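Supplied in structure tokens, the structure appears directly below.
Every protein chain of the complex appears in place save one, which is left out.
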Amino acid sequence: MPYRAKKALSATIYHACVLFLGFIMVYPLIWMIMSSFKPTTTVFTTAGSLIPTTWTGENYVNGLKGFGNVPFTRFFLNSLFISVVATIGTVVSSALVAYAFSRLPYRGRGILFGAMLVTMMLPAQVLMVPQYLWYNKLGWVNSYLPMIVPYFFATQGFFVYLNVNFINGIPRDLDEAARIDGCSPYGIFLYVIVPLLTPALITSGIFSFIWRWDDFLSALLYVRTSNMYPASLALKLFCDPGSSSDYGAMFAMSTLSILPVLLIFIFLQKYLVEGIATSGLKG
Amino acid sequence: MKKLSLVLALALTLCMLCSSALAETHLNVAWWGNQTRNERTQQVLDLYTQETGTTFDVTMNSFGDYWTTMATASAGGQLPDVMQHSTAYIQQYVDNGLLLDLTPYMESGALDVSNIGESVIDLGRMSGGVYGLCVGTNSMACLYNKTILDNAGIEIHDLMTMDEFMALCKEIYEKTGYKTDLGFGTESYLNYVMRGLGKSLFADGQLGITVEDAEYFFGLYEQGTKEGWLLGGDVFASLVAGSVEQNPMVYGSSPDTMSWCAFNWSNQLVAMQAAAPEGVELALTTQPSPDPVKSGFVACSMYFSVSAKTAEPDASIAFLNYFVNSVEANKIMLGERGIPVSSVVGDAIAGDLDPLTQQVVAFVNNVIVPNSSATPAADPDGASEVYATCRELVEQISYGAISAADAAQQFVETASEILAR
Partner (left out) sequence: MAQSNAVGMRRPGWAQRLKEWLCRESTAGVICSLPFIIGFVLFLIVPMLLSAYYSFCDYNILAPAEWAGFKNYVKIFTADAKFVKSLGVTFFYALISVPLRLTFALIVALILLKNTKMTGIYRAAYYLPSIIGGSVAVAILWKRMFAIDGTFNTVLNMLGIQSNIAWLGNVSTAIWMLILLSVWQFGSSMLIFLSSLKQIPQTLYEAARVDGARGYQQFFRITLPLLTPTIFFNLVMQMINGFLAFSQSYIITQGKPMNSTLFYVVYMYQQGFEYFKAGYASALAWIMLLIIGAFTGLLFLTKRFWVYEEGN
């Protein structure tokens, strides 16, 4: 009995602490959601109070109307397309390259790995113009190609390195055993590494999706026609310092824009946990 | 035979493609703005498509993003056929040969400017050509919270001098507690004051003012800081820079973080009033200057320009012509880009304007036009860096980190160096 009471008490304390901290973490989101239901003129004057005095759905109506002839749903669909395709490319190509970097020694591998690290050290902002000029040469401007194709070539060092780190953590005895059974390096990748890499793949997937979803810089440069804008860029159209901005609509659309990301996260995070535990790994 | 028919079929398709391309003119148009502008402009484009068959691809962005996009696009030789332009950047685009000279088209009548005043055309005249057609005019103004002044029993008049204004700021602060935003971060205010001293900030691309002139300007902020009525950098750091909704004149919880006035463009009155709390009435007057008549000018709120590399110069001009001269189109836009430049259009839509916009039009026409001097030239290369230098120094003064004399010295040194490049 005292043991159980103690356990219940510790569980309560645990949940209380986690919830309290959690509230601080999500407060901004709550604030944003609440603001999205306030009349747009009172968003700032009532910023101190969380709950709207008068609830309105007007911001959602205004926001979904979009700009010109393009409804906001179109922007969401554009974002979804770009993010999903680019994420698939990133996850697949990064895992494959990471496998080579971690497990398959060859001449020049170290230099390539170094080169990959170096590509991460140059600020993206300084590459904007040169990249634009290059894609312009390729005839890719005003299409989604610059925002999709490079991701199929493991151009984001972060994901490669992340996977390298995980593959390094997989005991080598496993691929050794597979090799003795006559498995080729490709087979080892597919049948040994990939299943054990699930948490890293899921993590990469989550990051990549969110980063692509939030990215507006490349859309700003490469997409010239407003009906091709992703949501991240379209959101910025609500705020124009030169004239009145519709912050209410911006909050409303930001809220809608976070939803898919949040759903994907909640859905994927349980795989992140299962991964290894269920695959019966022996030390 | 088979091959031949295939070739024929291909040729036929190609021809059809070509002819349809010929029949259908296509233009890329770009502008910055908010939802209202985006919507109204799109309506005008749709109308134009209905009337002429010309189709459009549009690029709309917020101001900052717009210039990033345009800069990269110009590097790739991909500027849109027709682009909205600003006095802040047009000179640099002209210097680099990126824009089309409109003079021949105005002479041939393709661009009908018969109802547009010569002085308005001149707003787009630089480097020996007309590279931007001003599509709306406005002027600088001091917007103010009339309610506060009425409650405190203070009356003000147009064309206040600097000394009158400074005394007023002090009085308002003592009576009401409201501070003054003395053009903090309003780039053009420096030149406005310099014009009042009979100087020009930029003269032929060089710095046109002396250390003493600059010290006069920075001294205003020093005095405001000492007397306590100047709204300083600590307040502005908590606000979204440039946002109308978070302008300290309409946003804040107590007088010591708020201002009774805002230095801005005259047409901002509409947006500001929309953002103001209920029961607050805004009005506008001239910005203070040692000599308001010397300082004042009619400004071009924005230009429309045509890319020098456009494949469709005639169609671009035709569209521009429609944009400024069509009564129908302007009845949709309702002076959202500034007071329409065509007198015919101006008269035709006057009745449709909302009362605030009418107030702005009246201010520009009745107060500014009769009491103003020549419009300054568009900003030279390096201007934005000079403005940033000035902004930082004003900020330092508001923190008491530097004296006006030192700031002036530093400003003149830095600015001359920037402009000497």
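Before moving on, here are some points about what is shown:
The chains carry the letters A and B, assigned in the order they are written, with residues numbered from 1 in each.
FYI, a contact is a pair of C-beta atoms (placed from the backbone, for glycine too) under 8 Å apart; a residue touches a chain by one contact, two chains touch by 3 or more.
Note that the structure is predicted; figures quoted are calculated from it, not measured.
Although it is left out of the displayed model, the omitted chain contacts the following shown chains in the full complex: A, B. Residue A:162 is the one among A:82, A:162, A:192 or A:219 that touches the chain missing from this view. In the full complex, subunit A makes contact with the omitted chain through residues 11, 14-15, 18, 21-22, 25-26, 28-29, 31-32, 47-48, 93, 96-97, 99-101, 104-107, 109, 112, 115-127, 129-131, 133-134, 149-150, 152-155, 158, 160-162, 165-166, 168-172, 184-186, 189, 199-200, 202-203, 206-207, 210, 214, 235-236, 239, 247, 250-251, 254, 258, 261-262, 265-266, 269-270, 272-273, 275-277, 281-283. The missing chain lies against subunit B, touching residues 67-68, 71-72, 74-75, 92-93, 95-96, 98, 233-241, 253-254, 257, 381-382, 384-385, 388, 392, 395-396, 399, 401.
Heads up, the rule we're going with is that only the chains that are shown with their structure count from here on.
Residues 41, 43-45, 48, 62, 67-69, 128-129, 132-133, 136, 141, 220-221, 224-226, 233, 236-247, 249 of subunit A touch subunit B in their complex.
Considering their complex, residues 28, 32-39, 41-42, 46, 57-65, 68-69, 71-73, 75-78, 80, 241-246, 251, 253, 268, 270-271, 274-275, 277 of subunit B touch subunit A.
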